[in-house]
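Everything below concerns the one structure shown next.
Excerpt of the complex: some chains, original placement.
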């Protein structure tokens, strides 16, 4: 049987797929109604400043993914990848910290003439996710999610 | 004792090492004789088209690695990295979905004169592995392996 730590980690695995598909409904369903989601930008070693206002609850996450995340251009997609998870489970509560690197991929419109992948892959964002979860009716859901970006981020429309 | 989910994930960890060493024998040994291996290229959100013909069985995988994968140039090597695995084990069957990013590394031929690594690391391919496994005599082996590339791929000699 899968360990609780693995189940917690798989919440993040579903999170990155939903984000990369811009699937607000799937993304929002990972959060509780009272979840607090905040983005922070690094200002120096161990210091961050908040970016924008917190989102509260899965419905707000769903709305944000569908209205504020830039759609992938034609032929492009992306991967939010996570690694080096630290996970502590204490009964129906869990805390997870993970590194993330975001990659943008772009298919070439003209084949290059040489064998191999026809396009580019480029890392564009990095940081840490710091996340708390609660087990509700046997399902782990996110109650707090802090996105600690390594760099400033300009929000669309801001 | 290691969980079955971890054992399944380690099949992929051996797969990427075998691929990066161009070790067809080690790679082929991870597949059953009737395994079906297919490469697909992304054509749009959630849509793919097949690339080339399927490979059937470990022996065909071994042959393909040894004859069709481009050898690393002098001073170069690579890393197929996987992340954010979703793994379901049901008795002697398992299914795994993982993100992959492929990096190409190239050692510098002339030292740069500044401390640090002397060479380059570049992401060149990305996508998802979608894989089914079966436990045979206590060993997990791949019975279906779909490589979902984010971009078109030109096969050597095609």
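Per-chain residue numbering starts at 1, and chain names A and B are given in the order in which the chains are listed.
What we mean here is this: contacts are C-beta pairs under 8 Å (C-beta built on N, C-alpha and C of every residue); 3 or more make two chains touch, one makes a residue touch a chain.
As the structure is a computational prediction, the values presented were derived from the model and not from experiment.
Note on stoichiometry: the full complex in this file contains 3 copies of its one protein sequence, with 2 placed in the shown coordinates.
Convention: only the chains that are shown with their structure count from here on.
Measuring from the averaged C-alpha position of subunit A to that of subunit B gives a distance of 24 Å.
On the subunit A side of its complex with subunit B, the touching residues are 1-3, 6, 10, 12-14, 16-17, 21, 72, 75, 77, 79, 81-83, 103, 105-108, 111-119, 121-123. Residue ranges on subunit B touching subunit A, taken from their complex, read 3, 5, 42, 45-46, 70, 83-87, 89, 99, 101-102, 123-126, 149-158.
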